[in-house]
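The structure follows.
Moving on to chain A:
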Amino acid sequence: MKHIIIGNGPAGVVAAETLRRLRPEAEIALIGDEAEPPYSRMAIPYFLQGNIDAHGTHLRKSHDHFATHGIHLIEGRVACIDSAVKQIQFQSGERLHYDKLLIATGSHPVRPNIPGIDLANVHTCWTLDDARAIAAKAKPGSRVVQLGAGFIGCIIMEALAARGVQLTVVELGDRMVPRMMTPQAGAMIKRWVEAKGVAVHVNTAITAIERNGDALRVKVGAGGTALDADLVISAAGVRPNVDFLAGSGVEIGLGIRVDRGMRTSVPDIYAAGDVTEAPGFHSGAPQLNAIQPNAADQGRIAAINMAGGNAELQGSLAINVLDTLGLISTSFGHWQGKGDGVELVDEARFRYLSLQFEDDVLIGATCIGWTDHVGALRGLIQTRTKLGAWKARLKADPTQFMAAYLATAPKAA
Partner candidate 1 sequence: MRITFKLFASLQDYLPLEARAKNALSLDLPEGTTLGQVIERFGLPQKSCHLVLIDGRFVPPAERATCVLHDGETLAIWPPIAGG
Partner candidate 2 sequence: MGWTRKILRVDLTNGTCKSEPLNMEWAQQYLGQRGLATKYFVSEVDPKVDPLSPANKLIMTTGPLTGTAASTGGRYSVVTKGALTGAIACSNSGGFFGAELKFAGWDMIIFEGKSPKPVYLSIENDKAELKDASHLWGKTTWQTEEIIKKTHQDPQIRVCSIGRAGENGVLYACIVNDLHRAAGRSGVGAVMGSKNLKAVAVRGTLGVSGIKDFKAFLAATAAGKKVLAENAVTGQGLPKYGTQVLMNVINEIGALPTRNHRDVQFEEASKISAEAMYEKRPTDGKTHLVTNAACFGCTIACGRISRIDETHFSVVNKPEYWGASGGLEYEAAWALGAANGVGDLEALQFANMICNEDGMDPISFGATVGAAMELYELGILKKEDIGMEAPFGSAKALCELAQMTAKGEGFGKELGLGSARLCAKHGRPELSMGVKQQEFPAYDSRGIQGMGLAYATSNRGACHLRGYTVASEVLGIPVKTDPLVTEGKAALVKAFQDATAVFDSSGLCIFTSFAWGLPDIQPQIAAACEGDWSLEKLNEVGERIWNLERQFNLAAGFTAKDDDLPPRLKTEPAKTGPAKGLVNGIDKMKPEYYQLRGWDADGRPTGDTLKRLGL
């Protein structure tokens, strides 16, 4: 049995390891398109900050991990899939046969359609190579303009600040991290990073980037305010890597459509991780969910099913954690809520807690300044624990969430 996994991020690596555990005899190939051992993008900010070297970003630390597990690493870029004959074709033209195929190709940064986005010293921050380039250019005192204050933009902010740059962030949305934080929370994060010396412009677009001698000039907003910059970092979000699937027959929406078993529309082809649109935990409808723990879960489930097991995703649940210059925020599930929730705000001390309910079940949460036991919020959401009397208590005092969890969740077993 030949298992091929395209993509060596967390979903691919976890899938490969799971397959090996379940099918000791199978052939397993793991394909990556960068000249690096499998590494984690989550670790890039720490690499950029200089806390770790490249090895510190590697998903597995021992040099022979994949060899000892009989996982064959291949460097190459897959051009297309010929599902009729169960083959993949590399850009080099070389073909490989598979019995089961997993697509875990992840996503790539969006390149916004802005004049000048292709100029030198305009970078995305997605790969280790990107990080190396930024590290070389982000010197103390450098003027850096960052396009986008989404998740990726926020997690590299600390690294840039630590490098001593003058940072300006321009975000199209009405607040920071609009896709994972409530308006209150986004505003609080903005206030925090501004106090730490980062200039933040929201509700504003970068309209053009121009060369200005050795430097760049960034035009902002309709009025065309200009910002001088030595370096521009584009962090405008990511899109699934699905272009190579044209003609494969694999059904694609925004990402690859999969069922709860991570099966695509084509037999023996599975998908996992950022590239997928899996059924949402609350809606059941296909949704993109480009986060690390989700990728690892999906990789495992896909592998179990490829090995002949029968595993199902409970539904893809959005969970996020951010550290913006020391302010830690998290959001879980349907944090936007459905109109039945409670919100605690302490502007002075940068603490925030929002819990959202449907009937007596927690469906979403957002926290700032909370680090202890926040995983229990996921536990409550994911187990759909009926809170009973604890719902009223939580609405009166949401800080009691851990007590509510202990009182209700283990009993739900």
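The candidates were selected such that all candidates are chains of the complex that A comes from, given by their letters.
As a working rule, contacts are C-beta pairs under 8 Å (C-beta built on N, C-alpha and C of every residue); 3 or more make two chains touch, one makes a residue touch a chain; residues count from 1.
Worth saying up front: this structure is predicted, and the values here are computed from it rather than measured.
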Only one of these touches chain A in the complex, so go through 1 or 2 and give me its number. 2
Within their complex, chain A touches candidate 2 through residues 344, 346, 349, 351-353, 369-370, 397, 399-400, 402-403
